[in-house]
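Here the complex is missing a single protein chain, while all its other protein chains stay put.
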Amino acid sequence: MANSDAIVGWKTITFGCHILEPGNAANFRTGDWRSQRPVTDKEKCIKCGMCWVYCPDMAYSQDEEGYFVANMEYCKGCGICAHECPKDAITMVPEEG
Amino acid sequence: MSKRVGIEVSIAIAEAVGLARAEVIPAYPITPQTHIVEHLSEMVANGELDAEFIPVESEHAAMSCCCGSSAAGARTFTSSSAQGLSLMSEILYIPSTMRLPMVMVVANRAMSAPISIWNDHQDIMVQRDIGWIQTFAENGQEAVDLTLHAFRVAEDRNVSLPFIVNIDGFTLSHVIEPIELPDQEDVDKFLPPFKPRYKLDPRRPITMGPVGIPEVYTEAKVAHDMAMRKAKRYILKAWDEFAEIFGRKYNPVESYRTEDAEILLVTMGSISETAMTAVDAMRDDGQKVGLLRIRLWRPFPSQEFRKAIGKAKVLAVVDRCLPPGAVCGPVGAEIRSLLYKIPGAPKIFSFVAGLGGRDVTVARFKEIVDKARQFAKKRPRELYEVIGVREK
Partner (left out) sequence: MKEVRIHGRGGQGGVTSAELVATAAIAQGKYAQAFPSFGPERRGAPVAAFIRVSDTQIRTREKVYTPDIVLVLDPSLPGLVNVAEGLKEGGIVILNTELSESEVREKFGIQSRLAMVDATKIATEELGLPITNTTMLGALLKATGIVDKEPLFEALEKRFGRLAEKNKKALERAMNETVVTG
């Protein structure tokens, strides 16, 4: 093991440890963490957007038809959207492999 | 023209904060700091000072507000004492590593229990390691001058750190004495508008105060420590500039009659004045006694202090704080570690005096010097004693 596990030097760390690049959380692909994915039943979906509101990773966006779709690069499979959906339109399905 | 007036030190500090054009003042009143913030709230209410005075619900809220205010780029001031300062404690570490400039005057007071509203340095020694620059004032003029100096240094883009000016509660805060209040024009010359390196601005968003994972935290703290060490240069530079404009020169360590002195008293704060009078009296008796007054406590002026010792054989360090179970008083401990194993270093004796408003008189300083002299002859390893304590 290296004698230092630092990923940044004290001379190169940002001033005050600020994050100077806005929205850089987008660089972190939390989709890798996922063990189950949300699947929306368009028959039941009323396009209310509750999944979009509650998603902690802002993974949801609206498609051309007005349905809300999770971006699998960021969806970490937490299941909050399925839990909050007022029409039980979202089901969590195990990822394969 | 600046004017010399008889004024209560607290009121003069508030006037200095006004002359500094503070923009946001979140504060909660506590004895003996109260007159400072009361007067500031009057100045704001009367339209004499264009600032937001935020009467918060606690000191914890006061310091939280200060962080937000400084992060948004406003010149920020607050003041507290004792238990109030301790209630801020959770927040105090935050603006320092986050490099948010602000100025706080602490009217130093004892920590309860037993309940004491009187003066000593226990409240600020609790906060020794919060990573703020800290100075100690000896008199009312210094309290005013150091307050202006604090804004100048804290907001210097090379420094960008929060700053505490310590003034002894009651002993300074409640005394009326002659103070030269500077001109607005001169203060404006000394203290340019606050231009922070970074601020919270929706047009240019950044994140302040993110998580510091183990792979980052040490480096963030070392960067802060290095900023403190580097700050000394700018603290001294600002004192030079202050002297040019206002004619009063300050140093991180002041020597008084140290030439050929064998025993040096070491003090911080307003007891330094009484100590000077005591040194005069002992010199009149033919004793080779001098005095070192520490004005800059953090960052500690190591070089300056070592130089100021000269050829003294004994240092009698007077602490106004009793840390139960410790090796000795905090200032004593600092100086012992500074001089450890340096060839020819003097013996360092640590005394605790003046707790909870007990007067530190000329007679007490003489007693301290006598004890130091006696113990130096006996060659003990160390001496640590609470002075003037009654046993039965």
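Per-chain numbering from 1; labels A and B assigned in written order.
By definition in this document, contacts are C-beta pairs under 8 Å (C-beta built on N, C-alpha and C of every residue); 3 or more make two chains touch, one makes a residue touch a chain.
Owing to the predicted nature of the structure, the values given are computational and were not obtained by experimental measurement.
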| item | value |
| --- | --- |
| Chains still shown that are in contact with the chain withheld from the display | B |
| Among B:E38, B:E52 or B:E177, residue touching the chain not depicted | B:E177 |
| Chain not shown: contacting residue from B:L49, B:I271 or B:A333 | B:I271 |
| Residues in subunit B touching the chain absent from view | 4-8, 31-32, 117-119, 168, 170-172, 174-178, 270-271, 273-274, 276-277, 357, 359-362 |
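As a convention for this text, only the chains that are shown with their structure count from here on.
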| item | value |
| --- | --- |
| Averaged-CA centre spacing for the pair subunit B and subunit A, given as whole angstrom | 48 |
| Subunit A-facing residues of subunit B, complex | 97-100, 160, 197-198, 204-210, 212, 214-216, 218-220, 222-223, 226 |
| Subunit A residues touching subunit B - in the complex, by the definition given at the top | 5-11, 13, 15-23 |
